[in-house]
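The complex appears here without one of its protein chains, the remainder shown in place.
Chain lettering (A and B) follows the sequence in which the chains are written, and residue indices restart at 1 in each chain.
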Amino acid sequence: MSAARIVGAATAAALVLGVSACGSGSGSDAKASGGFTYWSMWRADEPQAKVIKAAIDDFTATTGAKVSVTWAGRDIAKKIGPAIAANQAPDLWDESDDKVYGTTAAAGQALDLSPVLQLPVPGEDVPVSHVIPAKYFDMLPKDPSGSNHYVIPYEVVTNAMFYNAADPAVAAAMPTPPTDWAGLLGVCDALKAAGKACIASEGEDPWTNGLFLDYLLNGAGVNVAELSADRSGAAWDNPAVLAAAQQVEQLVRGGHLIEGYDATKFPAQETNWTAGKAAFYMDGNYVTSEVARQVPAGWKMASILPPTAKTPDAGLFGFAIPKRARNAAAAQRFIAFFLQKKHLSGISTTALNITPRSDIPAPAELADVQKTLEAPSLRLSFDGVGGSWLPKVLNENYLDLWHGKSTAARFVATCRADQVTYWQTQG
Amino acid sequence: MRRTNRPTGLASRIGTAAVWTVVAADLLLVLWILLTSLRSGPDILRHGFGLPTSPQTSNYTTALDEGGFARAALNSVLTAGLSSVVAVSLAAPCAYALARRRSRTASALTTAFAMGLGVPGQVLVVPLFVGLSRVGLTDSDLGLGLVYVGLAMPFTVFLLTGFFRGIPGVLEEAAVLDGAGPLRTFVLVVLPVARGGLVTAFLLQFVTAWNETLFALVLTNSQGTVTLPVALSSFVAAQQFNGLDFGTMFAGVCIILAPMIALFSWMGSRIIQGMTVGIGK
Partner (left out) sequence: MATTIEDPLRTGAARGRSERAARAGVGPLERQRRRVFWPFAAPALLVYAVLFVAPVGYALWTSLHRWDGMGGMDWRGLQNYTLLFRDPRFRTSLFNTLELMVVGGTITFVLSFALTLVLREMRARLFARSVLFFPSLVNGMVFGIAAGFLFSPTGPVNRALELFGVTTPPKWLATDNLLPMVLGTLVWTATGYYTSIIMAAVDQIPDHLYEAAELDGAGPFQRFRHVTLPCAWDVIAVCAVLWTVSSVKIFELILLYGGSTNAYPPVSSWNTAVYVYTEAFPQGTVPRLGTATAAAIVSLAMVTLITVVLRRLLRREPIEY
């Protein structure tokens, strides 16, 4: 690695020399005029890209700084690591909080963006920390330097059970949202009697289906991250864990999941749900944009959390800056620039999603969700547990439970055993 | 080649029926993809199978334009085409030398090339990325093409070595007796005879590069440099958070498939025959 470092240093030196040598050459444009490079998680044809593009144009017009944009799409999370390793990283990029943390922050490669929170929001006379609630940062895991300000959100999401409030069968079965688990099962029974499945589920996906367990554990006061971190596996002996698994089992055994859910691929059941074959669909609130083109006229999107859940989960989409970025200051200025109301509103009006600013109203179909997100504190889904614990310990055992091939007791026992071996091989 | 018109046994008749069933299934699959690419997205989701009621050629214009498939197709043609030409022109003389020389070194080198056949691509991704970025060739089709040339070496050398061994040495003896130099002998005598093998090697490499996804995904970023498989993969990935227009996606699938279908209906039997000669000798 030392040889590589020398080469890297030589490259950096050459760049610096190049910059001073050619003054206003095209390569140094970015530096000279406060410009920067930006890699986006969005494709140029997506609405979020259009909103950001408009802000970039305005930024260039206002400050004269040139921004070189790459609309990379979701694969950006696979590219950022190698790019940082090769010193080719952009000055600014964006992704969901877990991707930013996993690919860069956890390794100490993300810049602490606390200074951005002190920057004034252009034209609004308040610092960024005033418009972005602290609760969105408080829920994030800390990076090695102890900071949780490595991503500044411009779009926030939460996971919930979505349904069509205009569907008479749902309205009849659920006059008011259930307050306990038995209440939800009651709603499911009423729907079943009316000939409608309760929950549409993409049976292949352990993540969205696992959210039921996640919310139940949250309601029972169990933190999934703490559960996963117990090397002895004893945390699984907590009766509350078994109880949550049994509640999931009630959904499965009760026949409340849409028929054939374990034999299809995404988006088959999402499509069935929009066709009214089931009442609820558990997913992030971006589901409203996903299905916007399919839902029938008169569809009224609404959402509830699984009953007993104490804290709603939240996810962030936001900007991050690699530690090795060359034009970090310019990128930071742009973050503050984008968060001003006139630009950020586009995330709500054009991209039809929710912004972290409570003074920007969410699109009508997400009004419920925005209310959910007004909770005083939030948490990450699965309490932010990351890495290969999900695929190696939880996911497959949970799918077995979800498909009715396993029991709650067996689920807990296999997870406990797999977790012990998992930690033995983490070195 | 011979024709038998004799009545054949029951087993053979069942076998023939099975072959035609599979052939029909293959053709129907392609037909279905073609037809679906002409339907609207929501319609496809409601009924996966059906005829296009009003053919939507707009799927193709959307795919080519907004989906970025037009630029990606150009990148794919250039990257796959040029890298295959370079790979074959590098591999051919080497394979010839290895095929004709019977020394320990030659056989060791032949083995070294063949070992490369078993290396999974994941091993190479990160080292190649780090290496390419040192010379400023990431997010560039030139860099991706170079990688494809490198990746092509084991199979192309392996295939062509077999091919050159199948060419009788008598021809070269005659050329040498006439006083031709080694390069002349190779270019004017050996290469024309080996044309079939070279074309096969080129086509196979072209197909591989055309469909390659992993390296293209990691080594290219911007919508100006991506190749078709990356364009498709990123288009599909966008279904999360913003929904997917299945009509446009199927149009994209057709854009990837079309050259393969064309190529194969034109040169299919040639590829297969060339391959057999190459690997069999």
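In this text, a contact is a pair of C-beta atoms (placed from the backbone, for glycine too) under 8 Å apart; a residue touches a chain by one contact, two chains touch by 3 or more.
Predicted, not measured: the structure shown is a model, and the values here were computed from it.
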| item | value |
| --- | --- |
| Full-complex contact with the absent chain, from A:D58, A:D112, A:D230 or A:D262 | A:D262 |
| Which of B:P52, B:G67 or B:G162 contacts the chain that the document leaves out | B:G162 |
| Absent chain, residues of chain A that touch it | 1, 77-78, 81-82, 84-85, 98-99, 101-104, 106-109, 202-208, 260, 262-266, 268, 384-388, 390-392, 395-396, 399, 403, 405, 421, 424-427 |
| Absent-chain interface as seen on chain B, which is shown | 1-2, 4, 8-9, 11-12, 15-16, 18-20, 22-23, 26-27, 29-30, 32-33, 48-49, 90-91, 93-103, 106-128, 130-131, 146-147, 149-151, 153-154, 157-158, 161-162, 165-166, 168-170, 172-173, 176-177, 181-183, 185-186, 207, 211, 213-214, 229, 232-233, 236-237, 239-240, 249, 253, 256-257, 260-261, 263-265, 268-269, 271-273, 275-277, 279-281 |
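In the analysis below, only the chains that are shown with their structure count from here on.
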| item | value |
| --- | --- |
| Residues of chain B defined as touching chain A within the complex | 41-42, 45-46, 66-68, 125-126, 129-130, 132-134, 138-139, 217-218, 221-223, 230, 233-235, 237-245 |
| Interfacial residue positions of chain A with respect to chain B in the complex | 4, 7, 11, 39, 42-48, 70-76, 78-79, 82-83, 85-88, 267, 271, 275, 284, 286, 289-294 |
